[in-house]
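Every protein chain of the complex appears in place save one, which is left out.
So that you can tell them apart, the chains are marked A and B in the order they are listed, and the count of residues begins at 1 in each.
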Amino acid sequence: MDLASLIYLGVTFGLFVIFALIVIRTYSKKRKDTGEIAKFRMLDDD
Amino acid sequence: MEKVDYNYAIVRSFVTWSIIWGVVAVLVGVIVSLQMVDPDLNFPPYLTFGRLRPIHTNAGIYGWGVGSIFATFLFIVQRLCKVPLWSNGLAKFQLWFFNATIIASAVTLLLGYTTSKEYHEMEWPIDVMIVILWVAFAINIIMTILKRKDEQMYISLWYMMASLVGVAILFLVNSAAEPVSLFKSYSAYAGTNDANVHWWFGHNAVAMALTAPPLAMFYYFLPKSTGVPIYSHRLSIVAFWSLIFMYLWTGAHHLLWTPVPDWIQTLAMGFSVMLIAPSWGSVFNGYLSMNGQWHQMRENYLVKFLILGITFYGLQTLQGPMQAVRTFSAFIHYTDWVPAHIHMGTMGWVSMIAFGSIYYLTPRIYGKQLYSIPLANLHFWLILIGQLIWSISLWVAGVLQAGMWNAMNPDGSLTYTFMETMVEMYPYWWARAIGGVIYFIGVLVFIYNLVKTVGKGDEESSEQALAEGRA
Partner (left out) sequence: MWEKRPVIFLVLATAAILVGTIVTMVLPFAWVNTDADRIEGVKPYTALQQEGRDVYIREGCNNCHSQTVRPLVSDVLRYGEYSKSGEFVYDRPFLWGSKRTGPDLARLGGKYPDEWHYKHMESPRSMVPKTNMPDYGWLADNQLDPHMIQRKMEVLDFPFTADEIKGLNGKNEMDAMVAYMQKLGSDIPWRQATETTIVGDLVNPYPNVDHATMEPWEEIYAANCAACHGEHLEGVIGPELVGEAYDEETLFTLIYTGIQDGGMPSFASLGTDKVWKLVNFIKYYNQGENH
């Protein structure tokens, strides 16, 4: 593999990891309540 | 709970002006559709197809589209943050500068002052005005968010802020030009580079001006209209990051088979297909929010507009990636299929959401019940039928023309000359014009309904209106 292919693979893998981290963080159990609180708060009488 | 002094006056003004520019956009659209079938309807130098078509598109995007974004965002940001607008003066400046910019755009385009770049035709002095306008808007929204009372930001605010940043970057880069005079400039980029920069702008203007903002509206007005929260806030977050990340790679799908380097085209094609996921993330989020609430499609006219709107978004984001694939693009690009696709997005998705949002706003900003729900339903059916006639007739036309362009004789020569394929379009262009007229009538019904609402004598409190709006 040449350098360009390695960079290509590395960047793709890096992006995938970032995406995975966002999903894991968003759906982690300890954030279940805080992650969904906004959708209830927005319905409050304002 | 203390009463917050929300600024509704500015929302009322933006609703009014966005509708005025929307009428201009649709009316000019009908006129240019008739010019397509009868060239004698061109009146040079000012009223020719070549000069009017950019007025149609820009009045639609910047007058109606951005105008209604201003109206709804200025409302939503106050309500979600539970604080009044950061600066009422700045908002007022934004309103009048907005109208000045739109008028200046229309006049200069009629006079032939154009850069030729699609959806960015206005010459550099007006680009400067647009930048000032957007900065004024962005400051007011961001400052209001910064002083908000509710710490957690709801997803609508996310889309709004992404849109503020996105539009700014796109517009500034694509505006770069060397002026020759006050009304003539040459792009800072040449040829293939110019094409690549421009469609990076063109496609992402769709993302940042005509996708993120209507999504912000949808995520706000759907739960507010149904009274039940969206299905999953976390799903909307994952879809959000994916959407704003992936969109920027896809501009070159407008340039498939052109001299733009192949690898850019391939990336654009791949990312376009991947974009189905975050787009449908929002569609599913909308549909799943309706679990147990589908009866509201019958009973609540607001829901009808919003759910049909998100449905057209879903269809649009399936058809778009399909067109972004090289093989299909080779067949369909440059035909009437493409405007049919765009108009499902603008007339179906963006406008349906904007109409639904304005119906939701009207009782709240005027403190009066809507004049007539049957008329709102009539409006709904007219614009739905008008748009379907518009799009379906041109999809058929596009496939027909593409087939004729590619038809070959046994000896390897082309079966049809260009003109033989063009004359086949006339019946479909007529059908499109009729679809446009029906849509226009729908918009007039909408306006009549709003005028009657505002003119009504019986004042009632907005709380009451709110309660009934949900029923």
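To be clear about the criterion, contacts are C-beta pairs under 8 Å (C-beta built on N, C-alpha and C of every residue); 3 or more make two chains touch, one makes a residue touch a chain.
Just so we're clear, the structure is a prediction, and the values are computed from it rather than from any experiment.
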{"item": "Residue among B:Trp241, B:Phe328 or B:Tyr448 touching the omitted chain", "value": "B:Trp241"}
{"item": "Which of B:Asn99, B:Gln152, B:Gln293 or B:Gln369 contacts the chain that the document leaves out", "value": "B:Gln152"}
{"item": "Absent-chain contact - pick from B:Ala91, B:Ala106 or B:Ala195", "value": "B:Ala195"}
{"item": "Contacting the left-out chain in the complete assembly, out of B:Ile20, B:Ile139, B:Leu267 or B:Val399", "value": "B:Leu267"}
{"item": "Positions on chain B contacted by the hidden chain, ascending", "value": "35-39, 42, 44-45, 48-51, 53-54, 112-118, 142, 145-146, 151-153, 157-158, 161-162, 165-166, 169, 173, 178-181, 184, 186-198, 200, 237, 241, 244-252, 254-255, 257-261, 264, 267-268, 271, 330, 333-336, 338-339, 405-406, 408-409, 411-415, 417-420, 422-423"}
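Quick note on the criterion: only the chains that are shown with their structure count from here on.
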{"item": "Chain A-facing residues of chain B, complex", "value": "1, 4, 79-80, 82, 150, 152-156, 220, 223-224, 227-230, 232-234, 237-238, 241-242"}
{"item": "Touch list for chain A against partner chain B, complex", "value": "19, 22-23, 26-27, 34-43, 45-46"}
